[in-house]
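A single protein chain has been removed from this complex, and every other one stays in its place.
Read from first to last, the chains carry the letters A and B; within each, the first residue is number 1.
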Amino acid sequence: MNPSKSDHERAVDPVALEQRAASFCTRSLKKETKAQGLRLVVAMTDLTTLEGSDSPEKVRSLCRKALCPDPSIPNLPQVAAVCVYPKWVGLAKECVGDSGVRVASVASAFPSGQVALETKLADVREAVAQGADEIDMVLQRGAFLSGNHQEVEDEIHAIKEACESAHLKVILETGELGSMDAIARASHLAMNAGADFIKTSTGKIQPAATMPVTLLMLEAIRSHYLAGGGMIGMKPAGGIRAAKEALHYLVMVKETLGNAWMTPEWFRFGASSLLNDVLRQLQRLESGRYAAQYDVTET
Amino acid sequence: MTPKTLNIEAPALDFGEHWEYAPAPEGTKVEIAARYGAFINGEFVKGHGRKRLTTVNPATEETLSEVLIANPKDIDDAVAAARAALPKWKRLKPQERAKYLFRIARRIQERARELAVLETLDNGKPIKESRDVDIPEAAKHFFYHAGWADKLDYVFPGRKARPVGVCAQIIPWNFPFLMAAWKIAPAIACGNTVVLKPAETTPLTALRLAEIFQEVGLPPGVVNIVPGDGTTGAALAAHPGCQKLAFTGSTAVGKELARVNAGTSKRLTLELGGKSPHIIFNDASLDAAVEGVVQGIFFNQGHVCCAGSRLFVQEDVLPEVQQLLRARLHNLRVGDPLDKNTDLGAINSASQLATIQHYLKLGVAEGASLQQIKTKLPKKGYWCAPTWFEGVQPAHVIAREEIFGPVLAVMSFRTPEEALTRANNTPYGLAAGIWSDKGARIFDIAAKLKAGVVWCNTYNRFDATSPFGGYKQSGFGREGGRHGLLPYLELS
Partner (left out) sequence: MTSSTPERLSVLKTYKLYLGGAYPRTESGRTMPIHDAKDNLVAHFCLASRKDFRNAVGAARKAQDSWASRTNYLRGQILYRMAEMLEGRTDEFRQALVVGGHTARQAQQELEAAVDRLVAFAGWADKYSQILGCHNPVAAPYYNFSVPEPSGVCVAVAPDEAPLLGLVSLLAPLLCVGNAVVALGSQKAPLATALFGEVCGVSDVPAGVLNLLTGDRAELLPEFSAHRDVDAILTANLRPAERRILDLGTADNMKRVHHEKWGKGAIMDTGLMHGPDRLLPLIEIKTIWHPVGR
């Protein structure tokens, strides 16, 4: 008899993932369910700008949007966090103040991670020193794909330490990992090495977040949790643009991990354009009419 | 072997009522006549039978319609119409014959919403399934077989193919419309004519299909539909004017039909019951396997002849599989079949519900541990919560007899040899599931399972191109694909 496999080696069936993911999309969300769900999506959003052209003005307007996504919609929560480069952490922190909106920073030579560990640590320390509440690091794909898992694990450990009290999200960049098996392995590796969250993508590589990949990572989180490893958060990022799609992600979280994960503390959407589509949908629910492009603000 | 018990200290997942899905009822209204007769020789007729059956919505127990119980005289009429239509139909230019089937397929697609709602009302299955499986697959069957009509000489190398003649077809209540398509499409594509009897509790969609036959101008008599009960079926099955009998249903009735037709030259295909095994090896993707198991036994309330009702899990992953199974089952939504979010609808009839309940009691009496997810079941209608038994022994009746409901028997094994022996230790042989990541083992086990369909790392997949049918007491003959044509053809 073969010994049963540990989570690291557990087989993954890509077709089953596709089908299960598709089945969540057949859930029909109406009325109150939809309204609640859309508000939850807002509250779970990491409103993101990660462009070379980012400016102080851009960061300020992003933060304003984060604090008050749409004044025309009553009882609208603020978003979970703004996500910026380390350079803008201080400014963002200043803008959000003690509102409860957290400041997340990508660090560790985002998006490629192709620098020495010391440089990454300096990057992380800089962001933390500026007041970042959350650090989104990138998994070192080069070492991971070459099979040098220990190096990847050590690096996550080191960065986790450099984070101090900031939460660590590990970006797997699933679009570069090549297979579902590799994504599963990377998820477990990151969770075991100290990640508070695992995150699909930088948003710089296609494909970014997809439902099957997110489902696979949610299942990895589930098996980590059921094996006594504690709760780990999940953040699909990049590629989620439609409110309806985000609602299907919520269905997937609810039916895979249950209620405990249905909060911004444990689930985030890394997105920039998603928020406006959600707002348009909420406006429609409020007014009964479809909103125009100009009914929502661009940051 | 005693299965390991779950570590109760293990963290559990909470699937409470947070963010409940609001009702999402399918809004399409369908018209249902107060009374239906039979469809014979291209016309809807009142029929000679004096008795009528009442078809109800099993989710509400409301009467949907009163339907003729066709009597032997009606069967004579239908067989005579089919006989009369045969010469012209089989001599029709094959591609023209094909075009009728193509037309039927298109009309099914165009009327899909209406058909799905009607199917759900009459059968109790979730609208999600009638909408996404039953009706589109039925259309696909007509499309697939349409293309065969002018290619019959390619069905078997070196042989000319001719139609068999008049085909009597008797179908069950679990997939009323889809089974009608499975039966009618290959028969008429091959140039045969048909008398079809829908199930007693679900006659409505087959009669709606007859409307489609009228719409597309199918020549009168090519397909005749005679609703009724067991007496109707018996009269049709024994009718000497038919050259072929195709039956899908219980093994007991299948045997009776074989007895009635013994010594005649009538050709038989029988698609009967099952007690299909799932085997989960310890190297499998357990998440995928559990999903497959759930689809395998709870799809269509377990009213599926190939339902994966026996689960064999390799001992060392049994606790994990049980844990995942529980978590998954908490997310199954049981209730109004017309709600788009319903996963499990109503049990088709009061009598089927009684059968299932009999087995639930029996399982407990045999010493197995009954597990059910707490769920609010509607007050009216016929309902059964998703159920599984733990601590089942292969000798238990609940592990041997077909229950035909949402009831899974969970067992374990140590070695592949043991799994195989247990899986094959059944009079049935319709389907089987294997879950393993090891290719060599999958092919080895697949070859040694005595079952007509073996799903490896998947379950309950169907396709018009894919032959379906059983070994042993699950019947004989195949439906679908090239092999599904052979029962409807004489080769020479």
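Note that a residue touches a chain if its C-beta (ideal position, glycine included) is under 8 Å from a C-beta of that chain, and two chains touch if they have at least 3 such contacts.
Note that the structure is predicted; figures quoted are calculated from it, not measured.
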Exercise for the section: Touching the absent chain in the whole complex: find that residue among B:F213, B:F281, B:F299 or B:W455. Expected result: B:W455
Exercise for the section: Have a look at B:K99, B:R113 or B:K255 and name the one touching the chain we're not showing. Expected result: B:K255
Completion exercise
Which of A:L50, A:V79, A:M180 or A:L216 touches the missing chain? It is A:M180
Problem - For chain B, residues in touch with the removed chain - result: 140, 156-159, 251, 254-256, 258-259, 261-263, 268, 270, 272, 427, 442, 446-447, 451-458, 461, 463, 465-469, 471-476, 478, 481-483, 486, 491
Handout entry: Absent-chain interface as seen on chain A, which is shown
Key = 13-16, 18, 179-180
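What we mean here is this: only the chains that are shown with their structure count from here on.
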Fill in the blank from the handout: Taking each chain's mean CA coordinate, chain A and chain B are separated, in whole Å, by 43
Handout entry: Interface residues, chain B side, partner chain A - complex
Key = 10-11, 13-16, 18-24, 128, 132, 282-288, 291-292, 314, 316-317, 320, 323, 327, 330-331, 340-341, 414-415, 437, 457-458
Practice task
Name, in rising order, each residue of chain A that touches chain B in their complex.
Solution key: 1-5, 10-13, 15-17, 19-20, 26-34, 36-37, 40, 219, 222-223, 225-226, 228, 250, 254-255, 257-260, 262
